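Below you will find the structure I want to go over with you.
Just one protein chain is left out here, and the rest sit where they should.
What follows is chain A.
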Amino acid sequence: MAVNSALSRPTGRRPASWGTPLTYALALAVAAVSIAPVIYVIVGGFRTTPQIVADPAGLPDPIVWDNYARVLTQSNFWQQAFNSAVIALGTTLAVVVLGLAAAFVLARYTFRGREGLYTFFTLGLLFPAGAAILPLYLMLRDLNLVNSYYAVILPQVAFSLPLTIVILRPFLSAIPRELEDAAAIDGASRLGFLWRVAMPLSRPALVTVGVLAFVASWNAFLLPLLVLGDVNLHTLPLGVQNFSSQYTTDTAGVLAFTSLAMLPALLFFTLAEKQIVGGLQGAVKG
């Protein structure tokens, strides 16, 4: 189970040593293939389009700041970043709150139909989210939700709930009964136990599900494409796509816009790598 392995994993049992040259050569090759295209895009943003056309693989000479400046001042970049942030934060908050409440019941209450309810949620993991996109659009249209943040947030919450519950439930189950008894003796109700004990104790798992929901929302494309027709509500992925099809001849500008759009994801990943990787791994092991 995720919780136990996280606690018992020996850290630094043996000091890391230098690997063989072959190990480094292979690792370097793999790393290069992974990030060379990304570096190319970022570096390309510092060149001019004629330079890129003349010598696609060259280095900036001289360094041109104009593309980045143009994207940051003249495009909808900031508006789209704001929309992405609102939608991602709204999704994350709702997923964590609703997922915690449901997982708490599924973990700490004994009642008829509990396993059935859990299975009902886990069915969502089998469900191809993309398949339901057309009827989902029609339903949001009939509810007059199209062209609002809710049109993206609500379905994203629904689609993130199964994984959230699957990750949180074993974590909440693993909290020792003695803690709950102690809280009861101190006069805490079950809800008090959830708020004062279970929630603080499961913070690592909550951070993990939050980060996963945030990244999924930040990168989402299909749902926003269908339900956000209003340009002022466009998120960054839609913005990147529009910019690249609108300014097909401005290769340098597209490179700069693309770099700026992936920067938040890269920063976020560097900061939260443990949660993202650990979360995916925990979900599979749990």
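Quick note on the criterion: a residue touches a chain if its C-beta (ideal position, glycine included) is under 8 Å from a C-beta of that chain, and two chains touch if they have at least 3 such contacts; residues count from 1.
Operating definition for what follows: contacts and distances are computed from a predicted model.
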Problem - Chain left out of the displayed complex - its UniProt protein name, from "1-acyl-sn-glycerol-3-phosphate acyltransferase", "Cytochrome b subunit of the bc complex", "Putative ABC transport system ATP-binding protein" or "Sugar ABC transporter permease" - result: "Sugar ABC transporter permease"
Completion exercise
Answer key for A:V30, A:L59, A:L179 or A:V231 versus the chain not shown reads A:V30
Completion exercise
Where A:A158, A:A188 or A:L201 are the choices, the one touching the absent chain is A:A158
Exercise for the section: Extract the touching residues of chain A with respect to the undisplayed chain. Expected result: 5, 9-10, 13-14, 16-19, 23-24, 26-27, 30-31, 33-35, 37-38, 40-41, 44, 55-57, 98-99, 101-102, 104-112, 114-139, 154-155, 157-159, 161-162, 165-166, 173, 177, 180, 190-191, 215, 218-219, 221-222, 226, 236-238, 240-241, 244, 251, 254-255, 258, 261-262, 265-266, 268-270, 273, 276-277, 280-282, 284-285
